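Apart from one protein chain that is not included, each protein chain of the complex appears where it belongs.
Letters A, B and C mark the chains in the order given here, with residues in each chain numbered from 1 onward.
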Amino acid sequence: MVETGKTTQEFEIRDYLRTELMPHFMCPGCGHGIALRALLWAIHDLGIAKDNLAVVSGIGCSGRTAAYIDANTIHTTHGRPLSFATGLKLARPDLHVVVITGDGDSLAIGGNHLIHACRRNLDITCVLLNNEVYGMTGGQVSPTTSAGRYTTTTPAGNHEPVFDACELATAAGASFVGREITMHVTALRDLFVQGLKHSGFSFIEVISDCTEIYGRKNELGNSPEMVMSHKADIRPESYGNVVDEPFRPTDLNVGVLSQTDRPEYYTAYRQHFGKQVEGNDDPKKGGAVT
Amino acid sequence: MGREPAGEEYYPDDEVEVLPLMGNEAIARGAWEAGVKVASAYPGTPSTEILESMANFPAKEVEAQWATNEKVAVDVAIGASFAGVRAFAAMKHVGVNVASDALMSQTYIGAHAGLVIAVCDDPGIHSSQNEQDTRLFCRLGNIPLLEPADAQEALDYTRLAFEISETFDTPVIVRSSTRLSHTRSPVRVGNRTEIDCRGFNENPQKNVMIPSHARLSHPKLIERESRVGEYFDQIDLNHWERGDQKVGIITVGTVYSYVKEVLPTASILKLASSYPLARETISDFCNSVDRVLVVEELEPVIEEGLKVMGIATEGKAFFPRVGEFSPEVVRQGLESAGVIESLAPKPLLEVEPLARPPVLCAGCPHTSSYMALRGLNARVLGDIGCYTLAAIEPLEAIDTCVAMGSSIGNAVGMAKAGTETRPLVATIGDSTFLHAGLPPLIDAVYNEVDITVLILDNSTTAMTGGQDHAATGKTLRGEQTNRVKFDELVRATGVKWVKTVDSYDLATLYQTIREAVEFKGVAVVISDRPCVLDPVKIKGQPFEIKAELCVACQSCMNLSCPALVWTDEIFDGHRKVKIDAPTCMGCSLCAQVCPTDAIRLQQRGSGNQ
Amino acid sequence: MTRQGVIAPVEMANTAPTNVLVVGVGGQGVIMISKAVARLCQENGLEVKQSEVHGMAKRGGSVFSHIRFGQEVKSPLIPQGEADILLAMEWAEGLRWLPYLNPERGIFIADTQRIVPPFSCRDRNRGAESGYINTSVQELVEKVPNAFAMDATSVATELGNARAANTVLLGALSTALEFSQEEWHRVIAEAVPPKTVGVNKEAFVKGRHWVESGETATDFSSDNVISLKEPRESRLEITQAWCKGCDICVKMCPERCLQLDQHQIVQLIDEKRCTGCRLCEWLCPDFAISVEAK
Partner (left out) sequence: MKKTQVKLQAIQGNHSSALAAIDAGCRFYAGYPITPSSEVAEKMSSLLPDVDGVFIQMEDEIASMGAILGASLGGKKVMTATSGPGFSLKQEHIGFAAGAEIPCVIINVMRGGPSTGMPTRPSQGDVMQARWGTHGDHPVIVLAPDSVAEIYQQTLRAFNLAEQLRVPVVVLFDEVLGHLVESITIPEADTFERVERKWASGPEAEFQPYRDSGNGVPEMAMPGSGYRVHTTGLTHAEHGFPTQDPEIVERVTERLFNKISANYSLVESYEAEQCEKADVVIVAYGITARATRRALRKAREKGIGAGLFRPVTLWPFPQERFIEEVNPDAQILVPEMNRGQLSTEIERIAGRERVTSLPRFDGEPISPQQILEKIVEITAHG
């Protein structure tokens, strides 16, 4: 008999929160909170010191999450957190830079920054909290709003095609691309761990839920139901050919979707000018990863 | 065996064939040999195999069919009897409750052509909701009864039942029990006797039960009772074994074999029937012994009959009124009656037994329906079927279960009571819904109640082993036929809210039931997936658990899936889970509930379970 | 183990019937084996009664079949303590029916394979023990004079068909009854699916040889009955001011021990049911729950 799969030191989320700001301002059942836990858990598991962690966020409900993290947090402008993060990481390769963004933030207004961040492959971990809607502004259509869904700007249901953020990131050159749902909180944590450890640009999409605005408008049920339906939406091959007839055909995959061994931007930049990166080639080693 | 079978004249010496038959097969064989033309039944353990084996005989000889319920089965048989051909129906004991409406009137009409009903009781409640004694029904309806003790008698008595039916113009019940129905023993079989059609008997006074006719029929019934009793005295069916005269045992049916096992030397009168009693034979027997003991399973039917006759007898003072008899039970009774001495208890090898209650199969589509209901905090009115197993832990998702079709009526009543704060959901299987669910659904619509009905459509009658019904599109003989469509049927009753969901889609199922519950009025959700065992065994690619991802939360164990068991790996003091690949049929439900994504489709070639 | 392994054949000339009790779990082929034995006896001119209970058999329940044969058989049921042979396809099922085995001369043949029912995995607390029977092969052999415990499932698996385990056991059983091997092979061939006749024949021979070679007991190949020695309790801490009543924890709790109170704040309603699995803590978007192991 063996005890497996447990971290040696207990993760206590309060150690990573600005508890004086709690309760946080997200709506009841908002999946962003679960994603935030998974992220902080991963940071704990990697032994990243809070002082060496910088979290950069954009605008929207996703952007607001950063403030609750007891780290160096930067709540930037709409769609631009990746630009700030790029500067920050290049200025401070010793910091672990995590970007938290939303579907509107990173795919609409910030789409340009996303694809170029993917292309450069700077060692940043970008977390996209995808809830298919502009929640903060009251529920307008976003680039990931599912077909037919109602929002305050699609009164007859959404007629626009959607982005697959992960395919976009992969195509743009992100060297680590993954996706998870909030219900898989431990898997999400593990994905974050992998993404954070990855040297290069890691892009992780979290299928989150907006119960209060999007869920209500589209009668998707309350929070537990939305969380559970994400579960049913994902990874068709995981459910196989459910005894000869798939119960719900989708093409949403989870887990690590692609990982390549491209040169990390900063290391390559220094090497290009004939210099070694301070301390070590691996910028990760500048941090406190053990 | 020491006795000659009844109806010996049917067996020409040169054609004796001996087959190992179950009691149920023997009953079917008996009916077929008797020239039965129409046979109908609703499946129910332990009676199901009777009609199934009837379907093995050529269709041109016997029209064998599944009926929507037992009353329909009996009505079909009655109709055939009216038409002048020998007719047969089969059911389990609780089926008689459903059939009794027709039966209690038909007994006034009688039987133009032979009309025999086989009923299988379930002492010990192996697979039923009660252990009622059908013999009391026979007394209630003045219906003659035959009670075979083994498979040979099952065949012989069934044949004879048709003769009695026609001779005395009465329906006849052949009563079996679980032990007889499912015991296989060698049976000498005979050939089929084709019986000419008697044609319809144009006799409204006999065939139309209006009060004036019924009043005339009732005295005939009483008279018939004594005539049949006299007949039972005359024929050589009651078996009298002369032995020790200090004690005489009167017994019937399978119990006889236990008595012989325990007390081989006693004087025994083995009756062929508990109703009507062969009074003369019984009197003679009782006079020949010093003390009379009646050994009968369940109710004291014979014992009370004897007491009415004024015979001093004992029975239920020593033998239980509940449960199935066995050699041990008979021995204990005889010991307490002082008939045999108590044996020094043998040093038995005792081990505390493992609890292995029946569970829903791996991949059973009912599981997800009850997982969904579990989350809704609904008051769940259950019904009869495999899904009743969802009442026990860990699903614990059923609050009541009364009888076939009761769920919907129960829900209507609870709604009308107006006191239940939780949403009311009636769950009913496809076969059960057709059997007895439609009238209460109509009642629910008619009386405007706010309930949800969840029809668990697994396209078979699963509990009894996978029989077809009106909504499977196949007959008893496996031929294509018309198919009832539940959504259309339900809409036709006036239900405004009907949705069909794939049972394996847990999230949608949950969501749909929630919406149904929120609907004001009668809402029907059809949870639609075929049974994994019948009519074909479904086996998909198995799932496996990534042990490193399992956090031993036991969420999947709430499915109570037989393929999920603990491993020796521990996470935070809890046991991790693994999937037994041969048992897993790949339904994906466990993967759907796993909060850590630890359950994945087994990669081909990677299985090490 | 000093005991001589080879089974002494049951005395079939006896006037009393010979009693064979075949037990197992639904789907293991108990009925098939029983039919084969019954058929063989009948073909040898013996009266046979074979009684079984189905209905729940397919639902993973306990399955048993009484086979009685001899010059004359009355009761289809074997009285307690009078089974000459108890053939068990599954370890705990064999133990369940031990009271039926003749304590002096009864022969116990069992597969050491253990089919753990979901019901045995119900105790959710930290350090919970499996509800599966704890009796080891060694303990059993000490109790029962003529016990044969073999890993038939592994033998059959090696032959390429785990389902042939019942035939392996039948091979072992065959040494106790005076029928020829040819007769056995014939009834087996008639009883099993045509495609599997070959493997079943091999399985039968393996089982028979196992006994004939003097084997009596195989130990468990894996162990699922180890107990955890450190039961621990858990404590749920709820920060009410942070809870927004989203209901996720209530619905995701595997033990259903949480509920929203009238203020839509989560509360633990059944402390005993809480196993400390932490799902509520992990899935709470508001970080309002924490689980501490005491």
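Just so we're on the same page, a residue touches a chain if its C-beta (ideal position, glycine included) is under 8 Å from a C-beta of that chain, and two chains touch if they have at least 3 such contacts.
Bear in mind that the values here come from a model prediction, so they are computed numbers and not experimental data.
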Among the chains presented, those that the missing one touches: A
Which residue of A:C61, A:A85 or A:V242 touches the chain not shown here: A:A85
Residue among A:H32, A:H113 or A:R149 that touches the chain left out of view: A:H113
Subunit A residues that touch the omitted chain in the full complex: 18, 21, 50-52, 54, 56, 66-67, 70-77, 80, 82-92, 94-95, 112-113, 115-116, 266, 269, 273, 275
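Throughout what follows, only the chains that are shown with their structure count from here on.
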Touch-based graph of the chains, sorted into line, ring, star, complete or other: complete
Most contacted chain pair (by C-beta pair count): B-C
Between subunit C and subunit B, distance of the C-alpha-averaged centres to the nearest whole Å: 27
Inter-centroid spacing, subunit C versus subunit A (mean Cα positions, whole Å): 48
Distance between the centres, which are taken as Cα means, of subunit B and subunit A, whole angstrom: 57
Two or more partner chains touched - positions in subunit B: 375, 551, 568, 570, 572, 595
Where subunit C touches two or more other chains at once, by residue number: 226, 228, 251-252, 282-283
Of subunit C, residues touching subunit A in the complex: 226, 228, 241-248, 250-252, 282-288, 290
Of subunit A, residues touching subunit C in the complex: 1, 12-14, 17, 22-24, 26-34, 37, 182-183, 185-186, 211, 222-225, 227-228
Subunit B contact footprint on subunit C (complex, rising order): 25-26, 35, 38-39, 42, 47-56, 58-62, 72-77, 79-81, 92-93, 95-96, 98-99, 101, 103, 116-122, 124, 126-128, 130-133, 135, 143-144, 162, 222-224, 226, 228, 230-232, 251-252, 254-256, 275-279, 282-283, 293
